[in-house]
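These notes concern the structure reproduced below.
Yeah, one chain of the complex is gone here, protein chain that is, but the others are all in their spots.
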Amino acid sequence: MMSKKRNMIALTIFLLIALATITANWWLPVSPTAMDANQRLLAPSGTHWFGTDDFGRDIFARVVVAARVSLAVGVIVAIIATVIGTLIGLISGYFRKTDFILMRIVDGFLAFPALLLALALVAALGGSITNIVIALTIAFFPVMSRVVRSAVLQINNAQYIEAARTTGTRDLVILLKYILPNVLSPIIVQSTFIFAKAILAEAALSFLGVGVNPSTPTWGNMLQESQIYITIAPWFSIFPGIAIVITVLSLNILGDGLRDAFDPHSLKRKRKRKPKQTAPAA
Amino acid sequence: MLNYTIRRLLSVIPVMLVVSIIVFLLVHLTPGNPAFIILGEDASPEAIAQLEEQLGLNEPLYIQFFDWLKQVITGDLGTSVYSAQPVTELIFANFGPTFSLMVLSLLFILIISIPIAILIVSLRKTILDPLFTNVSLLGVSVPEFWLAILLVLAFGVTFPVFPVAGYMPLADGFGAWLYHLLLPAFVLALVEIGIIARMLRDSMLDSVNQDYTKTARAKGVRERDVLMKHVFANALIPTTTVLGATVAGLLGGTVIIETLFTIPGIGQLLIDSIHRRDYPVIQGVVLFIAAIYVLVNLVVDLLYAFLDPRIRYD
């Protein structure tokens, strides 16, 4: 019960953040780009809720707008990495002859810490939003392939699939109609986690100065910019960070909740199950 | 076990081959002529031609790859375009701080996460357990670099207890070395502590009501020993599998932490080289880190097999 409520709160918060940033142009009282040299690095107040930055811009407005790039990068990476990873996982789990080659390639990608691979790729490709999406997709699809492959392997020998195979159903039909729907839950859970990780990674890349163009407001860029003012204007560093934490936390809670909801072997359920001896008849 | 070990050792070969292809291709992903990009727009055509020659850019791609691979296998990672030093030398010169940072972090992780997990499991019927689950989720949701900034603000500026930058080699004294590394290592460890403690808690809870714990309780073994001996020994095995991922997290994290605390490790070397477009160094460092990670995973897998008697006596 408690965790159900927790999941609903997380979902609501996440949707509110997404809605707020999409509709920001209509309701933000201050422009996120309006500079004012006389208003530099002001502490939070009634007019500037989160204070102002080194150009006198309103930090609250910038945090709200910055969510667009961060969420967009996160969602696009999550979708593309999920599609590619699922495809590879399905193929290598189902067509056993391709398994060895595909998994060695995936292992090769997995041999890099994700953030490092993304960093190296962005360094090579150059730091545009498209390139960051490409880099993060490459960094995160291998885990998805592994997850999907092991899920496919688990149900590959199920009777209904054996049955479909022996009756001559085409492989593509078996894959899409019988296997994919049954491995959907780990895919959804994993893509939620990729979403969360991609937001963190994008922020880290921007913070390291190899990410999105510094003139575009993203949470990572704001934190990069604020770093030198940490002692005189700590709010400049604190609020964008809190925005990341709340967004990523709500995604992680959702992923955690989905995993518990989907997984029949989930620990929580196992513990709640009645002892076998007393199980009453259904 | 011997069979398993040999198979596992052999599996490193294809992985490292794929790794080297990826690292090799990194340079060739760059849009345009790498020599042009490295030297900048003002470079003379002669200089560009010379660098192309030096990087072997005139040959077909697969020949370039095999030439490069041959060099790499013999331990030659090329020369830095920026400093003209051999890349291997640069890496080894910068590895000490990174290694220190990682070892200390790993130590923090083990010292803190194991007691936390045991405590949480022994108090599993209280409010502490769901609280911990959420806190550990919070742990993986916090950007490392932001946490580092806040801790620097707290312990470097507001209460100046720790130095906020710099590194002292172990040769200059253990105290100074530790003092400079304590804060960065702790920040680096913090995220992973949550993950490891959560994993250990999950697997301990999974085995806490297994039949063999009932046997132990029926023997009259005290609950503390049931947890610390029987449950812990079983939970340790699945937990080792995430140790590899932990090291990956640490290796990725060092790049950020070294930059923030100006620690002259290979992470800092990587970032500097990225800004200087020093591709041989970027390739070398990335390859080196991947190799370490592959090695760690190998050790973890063998450790797993060794810890689980069902595999050890196969």
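All chains are identified by letter, namely A and B, in their written order; residue positions are counted from 1 within each chain.
Operating definition for what follows: a residue touches a chain if its C-beta (ideal position, glycine included) is under 8 Å from a C-beta of that chain, and two chains touch if they have at least 3 such contacts.
Definition applied: contacts and distances are computed from a predicted model.
From the set "NADH-quinone oxidoreductase subunit K", "HEAT repeat protein", "Oligopeptide transport system ATP-binding protein" or "Anti-anti-sigma factor", the protein name that UniProt assigns to the chain left out of the figure is "Oligopeptide transport system ATP-binding protein". In the complete complex, the hidden chain is touched by one of B:His28, B:Lys70 or B:Lys214, namely B:Lys214. Residue B:Asn234 is the one among B:Ser122, B:Asn234, B:Thr254 or B:Asn297 that touches the chain not shown. Taking the complete complex into account, residues 125, 209-212, 214-223, 230, 233-234, 237, 307-310, 313 of chain B touch the chain not shown.
Operating definition for what follows: only the chains that are shown with their structure count from here on.
Computed centre separation for the pair chain A/chain B is 21 angstrom, with centres defined by C-alpha atoms.
Of all the residues in chain B, the ones that touch chain A in their complex are 11, 14-19, 21-23, 26-27, 29-31, 130, 133-134, 137-138, 140-146, 149-150, 152-153, 157, 202, 205-206, 209, 248-249, 251-253, 255-256, 259, 270-271, 274-275, 282, 286, 289-290, 293-294, 297.
The touching residues of chain A, when paired with chain B in their complex, are 2-3, 6, 104-105, 107-109, 111-117, 119-121, 123-126, 196, 200, 203-204, 207-210, 223, 227, 230-231, 234, 237-238, 241, 244-245, 248-249, 251-253, 256, 267, 270-271.
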